[in-house]
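Take a look at the structure set out below.
As you look at this complex, bear in mind that one protein chain is not there, while each of the others sits in place.
As written, the chains take the letters A and B, and residue 1 is the first residue of each chain.
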Amino acid sequence: MTAYRYADETTPPDPVQVSDVAIMRFEHIFEVDPKLMTDHLSQQEFPNWDTIRIVAARHSHLAWMHDHWTLKVLSAGELLDDITREDAGS
Amino acid sequence: MSAEPGAAPGRARPDDPAGVEGLASEFVAEWRDAAYNCYSSGHKFCREVCPVMQVTRNESWTPTAFHANVVAMEKGELELADVAEDYVNCTQCGACELRCPNTLFTGDFYRFRTRTVDLVRSMRALTVDAGLDQPSYARWNLLTDERRHEPVLGEAADGAPVGQDRVRDWADDLDLPTGGATILFVDCEAAFYRTSVPRAVAQILGLAGVEFGLMREQWCCGGPAAEMGYVDQAKRFARHNLDDWRASGVERVIVLDPHDYITFTEDYPRYFGDEFAGIEIVLAIEVLAELIRDGRLTPSVSIDRTITYHDPCRLNKRKGVWKEPREILRAIPGLIFKDVDHVTQWSYCSGAGGGLSIAKPELTAAISERRMGQAAELEVDTLVSACPWSERPLGAAGESLAIEVMDIHELLAESLGIEVGGSRGA
Partner (left out) sequence: MSTVLTEIDPEVAEALRAAIGDAHVIADRAARFHRARVPAPFPVHRWAEHVPGIVVLPGTTAEVAAIVVIANRFGVPVVPRSGGTGLTDGAVPLRGGILLDLKRLDEIHEIDLENRTCRVGAGVNMLKLNEVLGKHGLIYPDDPASYPCSLVGGRIGTSGWSLIGSRYGHTRDLVLSFTHVLPSGQVIQVGDGGGAKLSKSSSGYSLKQLFMGHQGTLGVATEATLKLYDKPEAELSPFWAFESYEEAYRAVGLIVRANCATFAGAVIFDPEKVAYLRRDDEAYIPQPESVRALVCAALYGNEEEVEAGGRRLMRIARDHGGTYLGDEISQGDWAARHDRYATPLHGRTRAGQVVPMGWHCEDASINYTAVPAVRKEWHEIMARLCRASEIFDDWGIFAYTNGPTGADYLVEIDVGIWEQELDDEAWQLWVNAKREFSAVAIAHGGSISACHGSCREGEVDLVPTELGGVFDVMLTIKRALDPGNIMNPGKYLLDRAYEEVE
C-alpha cells in the first residue's frame, strides 16, 4: 500500500551521474542533468509518486500498444539464441 | 495592477480593464513555457482520450486549445474574455496530460510534464479574479461557503439537509468515535447523498478491527472550490480541516473518495508545505485490498452479478491506482468480472468531475451515457465504480440499459455479510 507522506514525497533519492547529460535517482529511471534546465526552462515540483506513476503508465501504455496491434509479441533474442546454437552445432 | 478600491486583494473587476489585463499578463507569464511545450509539438494525442471531445467533437474544447489560447494571449490575438468560458469544458480527469507524450515519454526525464488540469484550474481562478466566472460556479461555491458542504441535495433553503449539523447523519447508528490518530474523511456526495458508501467503508473497517474515528468538525475538503477557481475559499476550507486534524491529534486520514484523495495529496501539500508533514493520507481501497491480502478480511458471501469495473479518473489516470480495485473484485466470490484494461479506460469517464456537471449537466449526462454504452456492450448487469461522484450520473445513464451502478465498497461489504444500510441516492 502506498500511503502519502509529505516528507517522503518531496525528498527524491540522491542522484547518480549516468552520462554527460543524464542522472539517475530511481533505479532504471533516467533524468536530465538539472544543470541543463537553468537558463531557459525550470523544472517543475515533482513529488516522487508522480515520477513513479509516469514510468508505470509508460510501461502499461507500451504493453497496451503491443496488444493493440498483435496477439503475441515474439522474442528476437530467443530467435538469435536458436540461430547461434544451430550454427555452433553445424 | 490597479484593482478598484474595495476589491479583494489580487482581484480586478470586469469594469477595470487595466486590472484584468495585469492579471492576465501574470497568468500568461506563468504558463508560457508549458503552453509552448504543447503548441510546439501539436501532437493532439490528448484529443481522442478527452471525454468532452468525445461527445462534442469541438476542437475549441480540447487540451491543445487550452494551451494554444495562452500563446494567442501572449501574442495579443486573444483576450481573457474570448476564452474564459471554454475552460468550463473539462472534467479534470487527467487523461490528456497522461497521454501527452510530453508526460508519458519525457515528463519524468525532464521533471516537466503537461499539466492541463492545473492550467484549467489556473484559468478558472483568473476568471474568478477578473470577475468573469461562471454564474453556476459562483452560486455553487457561495452555497458551499454558507453551508460548509457542497449543495449536493439541491438548493431548497428550507431544510435541504446539507449542513454542519447533518454531516454525520450517515453514521447515526454506527457508534463511531470522534477524533483519534486515524480518521475517516467522507466527501460531500457520500456524506449526504450516497450514504451507503461511507457506511460500507466504516463497517468493513470495523469488521477488520481497524480503529478510526470521524473528524470533530468536518468541512468540505475545499477541492471542488479549487477546481472551479475559488482559491481563497478552497484554502480557507483546507485550513479549517488541517487545524481540526491537528487539534485532535490526527496522524492518518483514510479517504474513500478519489477527489478528496487528490485534494489531500496535491492541494494541501501546496497550501501548507512542511506544515503538512506528519499527516499520512491513505486510500480506503488500498487499505481494504491489503486487509484482504493479509487475510484479515475474507469475502465469502457469493454475489450473483455480472460486472465491469469503471476506473475512476482520479485513481487510474491521475494517481496510477488501478490494481487494488481489481484485486478486491477478484476476491469476491460469485462475480463474473468482465474487465476492461486500465489503459483503454484512460479514455473513459463519467463526466462528473471538475465542475462540469455544475456548468454543463447535459455534457456530464452525455459522457455518462457513452460510458454506460461501453458497459452495455459487455452484457453486464452491474457497473462497479469506486468514486461516489461518478455514481449518480452513471446510475442515471444506466437506468434505460438496465445496468445498476454500485460502489465497490458496497459490493465488498455485501460479500462480507454486512447489512450496509443508508441510501444509494435518489
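Operating definition for what follows: a residue touches a chain if its C-beta (ideal position, glycine included) is under 8 Å from a C-beta of that chain, and two chains touch if they have at least 3 such contacts.
On a predicted model such as this, the values are computed, not experimentally measured, just so you know.
Asks: From the list B:Ser41, B:Ser136, B:Ser248 or B:Thr306, which touches the chain that is not on show?
Replies: Checking each option in B:Ser41, B:Ser136, B:Ser248 or B:Thr306, the one touching the absent chain turns out to be B:Ser41.
Asks: What is the set of chain B residues that contact the non-displayed chain in the whole complex?
Replies: 32-33, 36-37, 39-45, 47-48, 57-60, 64-65, 68-69, 71-72, 75-79, 82-83, 86, 99, 101-102, 105-106, 109-110, 112, 344
Asks: Name, in rising order, the residues on chain A that touch the hidden chain in the full complex.
Replies: 18-19, 21-22, 28-30, 32, 36-41, 61-63, 65-66, 68-77, 79-80, 82-83
FYI, only the chains that are shown with their structure count from here on.
Asks: What part of chain B is in contact with chain A in the complex they form?
Replies: So the residues of chain B in touch with chain A come to 33, 98, 103-105, 107-113, 115, 252, 264-265, 269, 274, 276-282, 286-287, 289-290, 319-320, 341-344.
Asks: Quick one: which bits of chain A touch chain B in the complex? Just the residue numbers, please.
Replies: 1-7, 9-10, 22, 29-32, 34, 37, 41-44, 46-47, 49-58, 60-61, 63-64
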